[in-house]
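Note that this complex is displayed minus one protein chain, with the remaining chains in position.
To keep things simple, chains are lettered A and B as they appear, and every chain counts its residues starting from 1.
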Amino acid sequence: MSLIAAAQVSKWYGQVIGLNDVTLSVPPGITGLLGPNGAGKSTFMKLVTGQLKPSKGRITVLGEPIWQNPDLYFRIGFCPEQDAFYERMTGLEWVTALVRLNGGGETAAIEAAKRALDMVDLSSAAHKKIGAYSKGMRQRVKMAQALAHEPELLILDEPLSGMDPIARRKTITLIREWGRSGRSVIVSSHILHEIEAMTANILLINQGRILAEGDVHQIRDLIDKHPHTVHIRAEQPRALAREFLASDHVLSLRFEADAVIVQTGKPDLFYAQLTALAASNDLGIIHEVTSPDDNLQAVFQYLVK
Amino acid sequence: MTTKTRYFVVGSMLTLAIGLGVGLVAYSVGFSTSAFTREGGPAELQFVPANASLIAYADVHDVMASNLRQKVRSAFPLKEDGQHEFQNQTGINIETDIDHVLVAIVPTGEETGRMPGSPIVLARGQFDQVKIEALMREHGAQVEDYKGARLVVGDATDGKPSLSLAFLEPGLVAVGSHALICGAVDLKSGGSSIAANDEMMGLIRDLESGHAWAAGRFDALTSRANLPDGVVQQIPGITLFSASANIDSGIRGTFRAESRDEASATSLRDVVRGFLALARMQTSARPELASMLESLQLGGTGKTVALSFDLPPAMLDALVSLGQHRQGTLAPQQ
Partner (left out) sequence: MAASPANRRPSFVSSVLRIFDLSLSEMLWSRRSVFLALLVGGPILLAVVSRVVWMFGPNESLRINGGAVSGASIFGLMIWLLYVRFIVPILGVFYGTSLIADEVEDRTITYLFTRPIQRGAVLVGKYLAYLACTVLLILPSVMVVFFLMVPVGGGSIAQMFPSLLADLGMLAAGLAAYGAVFAWVGARVKRPLVAGLVFVLGWEPAVLLFPGYLKRATVAYYLQGLVPHAMPQDSTMSLLLQTFADMPGILPSLVALVVLTAGALWFAARTVASREYVLEQ
């Protein structure tokens, strides 16, 4: 069973499109949602947490529609992106009050809140007012309220933002342990290495569309189906360009000082041709061949371009 | 809920509970208002019996000294022969010797005519006690002693009850029926005076600083007023009334009626409002009267209906000159 299933989901804010005809299936485990600011990550998160209703299509979470289905929130914990709190409350009061909204008694809620604060390493500041917390502490107390009721699915919107390196490492460890304990996490970020540290399973989103979904290797394969850019610094770039233009697999060309930048639809064929040309030495020396697609970060930048 | 909030809630509810508790106790045991208030009214009230149905007061000194009085006097000069004669006989200069006068009507069960009881007049000022006593004795009055007080008892003639006079204190003369004057002497040494009547004192406290005022039970007035039945039935159930006026360059006054219930008060307000509307329509073409009507303000809360008015000096000047004009036009016909 998929954790989240979206079928042709679109969301408009008036004339502005937030999410465009998205169909996907998120498997159990930890999934990273990658995309630049304004890509539609928050819209997706809000749809998944039932704060927004799809303008079109259908979205289910844990097998049930989420919109106007409060019962499902027993199974979901959500840590929103925004830095918003009841500032006058202490961390413990705030988390307790929110846990109480899940039912149960006061004592059980206090215990759960204390446990959650301990998990995010905030026990020592539990009785301090949230207004006096640092940015990192605020992120952690937000995490605590999301996981205090021990949900099946944890949805974290930019959870590491503002955390110091130690807290960041602890939080990443916490998320990985959460996943290892058989529960699921969806975590959004615009920083790839954060996601890489947590999971290999990612969703790439940009301009309201899911560009790719799967693990890092699948993403890499997907890259090959997209135009591939190669930067060639050479003695005679214009002569090289003339050769490339004769080939079907070259999609576009442009020049930069002593270099030519080629976009190809068939990287394997292109690299073979380039190797042959370099070996023949007929068109001068080829100094350097680079591709911006040489790691996952480049893949992300490439796909969201 | 935070501790601070808990304190607030408890404090707030405690305030409410204490207030409601005190109010409830006051309501159930009829807590005397005097516990919270100062004594009100002129000192002469201590000589008025508790069952007085009507009390009126005038600060003669202030009224005589008022600008209004001076204006009226200069506009309508009176012949002063009568005033001089009164001064010669009694030694009292009405303009200067009387500070204030308090009149009370007390039901005695022997009322005759249209008076709803027997009156007692208490006047404070500078009086020539010997001259006044001599004058009364000239007219057949007898002097008697009552509990150490010197009573001058007038001669009863034509079936009318005798008029008695006593100086209750230096500068305070009481005139009234023999029984009432004796009663006043009794009250001097203690007893239930009108000051113990919460109902009346409540009215008086509101009014007593006016230059002239009256307060009383409305039925005491209407029962002896020989009003047509139709009119009496139209008057909503008024139980008490009071009126006061402040006189200086202008006149400001308030008439206040306490009705039996709020419905009666509403009904009375409607009647008065109707009259005011009618009067305003009728006087729309006469600015001098229209502005006077504009000064009439209807108000009051609960069972109280209040009608206040304010005649500023300019308006009174206009009325005085109107009177002079009329007098001028009538003079040749006389």
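Miscellaneous remarks
Heads up, the rule we're going with is that a contact is a pair of C-beta atoms (placed from the backbone, for glycine too) under 8 Å apart; a residue touches a chain by one contact, two chains touch by 3 or more.
In this text the structure is predicted, and so the values were computed from the model without any measurement.
Checked against the full complex, the one of A:V99, A:A167, A:V185 or A:V250 touching the unshown chain is A:V99. Counting the whole complex, the residues of subunit B in touch with the unshown chain are 1-2, 4-5, 8-9, 12-13, 15-16, 19-20, 22-24, 26-27, 29-31, 33, 36-38, 40-41, 198, 201-202, 205-210, 244, 246, 252-254, 262, 265-266, 269, 273, 277, 297-302, 304-306, 308, 310. Against the chain not displayed here, subunit A makes contact via residues 13, 42, 49-53, 68, 70-74, 76, 78, 80-82, 84-86, 88-89, 97-104, 108-109, 111-112, 115, 145, 148-150, 181.
Here, only the chains that are shown with their structure count from here on.
Each chain gets a centre from the mean of its Cα atoms; for subunit A and subunit B, those two points are 89 Å apart.
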